[in-house]
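What follows is a single structure, and I will ask about it in a moment.
Note that one protein chain is taken out, while the other chains of the complex remain in position.
For chain A:
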């Protein structure tokens, strides 16, 4: 029977997994209304005790009611152990509610495990924390874009809700950098808002694709969705092979080359684009186009960097560069992504439109320095390899 399922579930949670099963935890886990969860817990306790009076089961209850305290009537809400339940009920002049709060195998010394269980389950369900509650608030709607310009239209992508969480954890620069460009540029950049891409890599890919197929803007819009799914897979793959093998990222790259040279480079470039979010989206798009030009030529050079340009490796790549920079104090702290830029041929027409902020001069001016830096990166790697070889010899 369907009702028996929950009994088995609770039994498993309490006895087999030795969990503290609070009504809230049960409600989220089984996806039921909180009141139903409370009733389920009560039912389980009753049945278990009936069939086996010596069952090792400790129950805590929630009691709420009026209490005369310090001369005025105070509404008290308390979590009590089973043995103190009657005592608390008798203290209250009126009992407003009693229900099971939690069930666990062991006797609890204090209520901190209850708090921890609830905290964990709420934290992992923050997106819909009032889904199983008994009160619905019609006014609690997410803000619309005009109110909160940092959030693109929430209807467009369910990922949006995760953004605040994802952004904070993955890349703090992501959302803020993603938002200003859509507002500043209509037209091509309007594709940003239309896409409402949660991840900066996606947006950069789109701009890249758009710039590539400048005449066919609408065509570009239809293509990014397909690209995105492919790219997401590649990202998933590439994300797992962080610094392990150079060959692995080359494979996705080759595959990408088959699909679309622009796309492939876009993906490869998107990681430096995430790095370069600070300079701005426009610079990234410019870089994409420029990289696009010399992608094949510089493949070999960049193969080492490609793998490092995975979004997760952004920080690692940064660190490496920074270590080098700390060696050479006169190097500026410039993210690695602009380096491919100067190596490009003159940019295609859409690029100047997008590159309003970043002028060619400074980038070219520092081109030599960046080139030097990049070479240094390669050198260092070789150095490490040699070291390892040496260590292998000596060790």
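Odds and ends about this structure:
Simple rule for what comes next: contacts are C-beta pairs under 8 Å (C-beta built on N, C-alpha and C of every residue); 3 or more make two chains touch, one makes a residue touch a chain; residues count from 1.
Definition applied: contacts and distances are computed from a predicted model.
Hidden from the displayed complex is a chain whose UniProt protein name, among "DNA polymerase delta subunit 2", "Sodium/hydrogen exchanger", "Glutaredoxin domain-containing protein" or "1-aminocyclopropane-1-carboxylate synthase", is "DNA polymerase delta subunit 2".
Remark: the residues of chain A touching the chain excluded from display are 3, 6, 24, 27, 33-36, 38-40, 42-43, 46, 60, 62, 64-67, 69-70, 72-81, 84, 87, 94-100, 108-112, 114-115, 118-119, 122-123, 126, 128-130, 132-143, 147-148, 151, 161, 164-165, 167-168.
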